[in-house]
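For this view, one protein chain was removed and the others were kept in their places.
Entry: chain A
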Amino acid sequence: MIARFLLQNMDRRAGIFLAILLALAVLVPAANLLLPASSPFHVPTSTLALWGKYLCYALLAVSLDLVWGYCGILSLGHGAFFALGGYAMGLYLMRQIGTRGVYGNPVLPDFMVFLNWQELPWYWWGFSSFPFAMLMVLLVPGLLAFVFGWFAFRSRVTGVYLSIITQALTYALLLAFFRNDMGFGGNNGLTDFKDILGFNVQAQATRAALFSMTCVMLAAGFLIARGIVVSKLGKVVIAVRDAESRTRFLGYRVDRFKLFVFTVSACMAGVAGALYVPQVGIINPSEFAPANSIETVIWVAVGGRGTLVGAALGAVVVNGAKTMFTSGFMAPYWLFALGGLFVVVTLFLPKGILGTAEALWRRRRKPETMPAAEPAPAE
């Protein structure tokens, strides 16, 4: 049933996207590990790490597209779910350090020793176990989204008001995680990781494996999101986006459908964060910054809202551009470029890169048919 659910109505675009991810998962680590540095096809470890980061962002973008592009919920706080997933992974990685910390305490992380804490707080318990930590990667963002969504959607908070609350949510978490008393390392966050599942996180082979894992999880996230949006539930969700009260009068409990999609999306964002942390080697409260969440919205808008593949594409394109612009002589102009990009996309490419490319492609081939899911104007 699960295979049928994930593979129903498989189209060419999804097929190509999955094939590319599979190829990346195999070829990039191979080119990094097996080819000598002199080979023109060798992928340096720094590039591998950079692309691993992009693909984590792509998974975050896919999760946001699921709620924004299809359900019309403009979440300006999706970075919070990403960061919570990242912290769950960070807690696991901290517990793996053991006695190799600066203070050599076998139980307490360095920052706790520094703060004169005597024992591990209860919410750190269990995080030395990898399966438990992975469960928390899904559960913590999922539970927060569920509780938040339960109240917001039942009270019929929609549109810009909901966006503002999500923004407030991530800002509140930012302030909370800055406090040393929270027990998550304060503004320094969690870093100086040593091992993941017994492998050195800095080792080239571990980095390559993490990259492959990121490709696989992006593919899995994409398949789940696609399975949802092409199902009848996906049609209901699009109906909610376009005519919420009509859907309600058809007998659908709109709040439950929103809650389902929002929670699934938050879990997905959590996974993206968990993959991100071992690859960049640090997680700190700045990941909760509202600006991060807003940037994610821009990736999705640039790539093409309501297309899933476009969201992933947008994340890679915008972050690729960011890497280019933030190094060298163009560095001071990145924020102008980002703002300009958003204006250009809003004015000239309202359907994003993928939506526009698709419209052109279709106009050349068959003028009759129209895209299945045309997003309503932005809120």
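Heads up, the rule we're going with is that contacts are C-beta pairs under 8 Å (C-beta built on N, C-alpha and C of every residue); 3 or more make two chains touch, one makes a residue touch a chain; residues count from 1.
Definition applied: contacts and distances are computed from a predicted model.
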From "Probable septum site-determining protein MinC", "Sulfur oxidation c-type cytochrome SoxX", "Urea ABC transporter ATP-binding protein UrtD" or "NgoFVII family restriction endonuclease", the UniProt protein name for the chain not displayed is "Urea ABC transporter ATP-binding protein UrtD"
Of A:Phe5, A:Trp125, A:Phe336 or A:Trp361, the residue that touches the missing chain is A:Phe5
Touch assignment to the omitted chain, from A:Trp122, A:Phe249 or A:Phe329, lands on A:Phe249
Touch assignment to the omitted chain, from A:Met112, A:Val236, A:Val318 or A:Val345, lands on A:Val236
Note that chain A touches the chain not displayed via residues 1, 5, 228, 231-233, 235-236, 238-239, 242-243, 245-254, 256-257, 260, 369-370, 372-376
